[in-house]
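Below you'll find the structure, written out as structure tokens, and then a few comments.
Partial complex: the chains shown occupy the same locations as in the complete assembly.
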């Protein structure tokens, strides 16, 4: 199977490498073309522009850093729109807001192309291991056609209905995650200040009904005040805000998410926005950080 | 090894049965003595009173329903205090508050006995399977002596230091659990009201970084409005309150736990206190429960 791949950041590089490894023919493009070199060594072709990739490939996957990059690749000169059309499919796996996704979807469809949004759950490691969870929404026929690629990129893919549902599902998951991180952080702080060993709390948690990979992975570094960013706090807070907005539209009261959002905002106001979202832990500490 | 066992409720029965199965000689007592019959069939002896059990056994374990039962078994006529003394150990595995635990501890020690509090994490099924997590605190020598029993009853036991720390650790864990349940419930509700399939949310969650047994076990029944009590909501709310009180003593702000506590109180005010704590889900629904 032949696919185009636009965007070779941390995620995109790992994903296109996986496709190559599993025998896909991949034509890659990246804004900084030199990033394509390693892929070419492993057998990829290069497309000079997004339009060139679309022209060459029946299916093209994009994995871009943010909404503006996602829009630019489609709408700018030499962009996707110039070559998309009947019989061609475009799969945007970037994490973007619903508006961006709709705009891209409508533009692609107006040219006769078919479109899937397919944001993923999972970051660098799962991308490398082909263990992403893929939250696709949009054209079902296109979904069925690109499932072989999804099978390589992820451990599981879902088709969630109309465009927008992929982004929504991701927001819901991230909202739960953000609230959980706060609950966890409160527990670690409470343990420490009331004379328990927070490391033992980690052991106890890991044996019980609420054991989960996030606690296991983040707990030890949080106890060392190590917040190297895997998922930056400011992005987590943005997702909380968007999830709360979604709840507002649908009149869903979400008091825990709202409280968690304020804690993330507090962390932002403390200058922690670029650290890992687990840095919300700092909001609970005494000023001297002696807790 | 010979042990006494006081209290044959759901938990106590499963636990003493496990001890018998693993070759322990067990002398049981229960307020309603007929509940001892099944144990006797499997080889247990009967003690007529708590005092009689203590007299006979070097080590006695208690698993009682609440603080008043725990106190009564120790302080009432024919109670533990009448026979406890030098060389005898008493292990209270009931879930009680710190005050109750201290009172019992002091009384036992003033008679020369040694004492462990050892509340557990896990309910009926883990009790039957010997998969409890045991949060012991108090006399370390006694802990070392009864580890063989703990190894049969649980998958892991901890010695957490001074009496009171077992109860505190359990509170911290339950607080995190209560907040997580609310975050989960908000996510399920948000998914449903914004046009996503909540069952698919369960699948997505189960594949990601926050996958945990509680979501997996409770999610499907919550979606069916089925809240058969495994852990009654009013007990969860009580634990949230006690955890918040512990935080208050130690000046730990816990905004998420506080919000979760209010949601559980709302559920109580709706008459849901005797249902499972997952019934907090109902607080987010529209009045006609059509969500």
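When the chains are written out, they are named A and B in that same order, and each has its own residue count from 1.
As a convention for this text, a contact is a pair of C-beta atoms (placed from the backbone, for glycine too) under 8 Å apart; a residue touches a chain by one contact, two chains touch by 3 or more.
Every value quoted in this text rests on a predicted model; they were computed, and no experiment measured them.
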**Request:** With 2 chains shown in place, count up the copies in the whole assembly for me.
**Result:** 4
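Just so we're on the same page, only the chains that are shown with their structure count from here on.
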**Item:** Distance from the mean Cα position of chain B to that of chain A, given in whole angstrom
**Value:** 38
**Asked** Contact residues on chain B for chain A in the complex?
**Response** 121-122, 133, 135, 155-156, 158, 160-161, 165, 168-169, 172-173, 175-177, 179-180, 182-184, 186-187, 189-191, 193-197, 200-201, 203-205, 207-214, 217, 243, 246-247, 249-260, 262-263, 283-284, 286
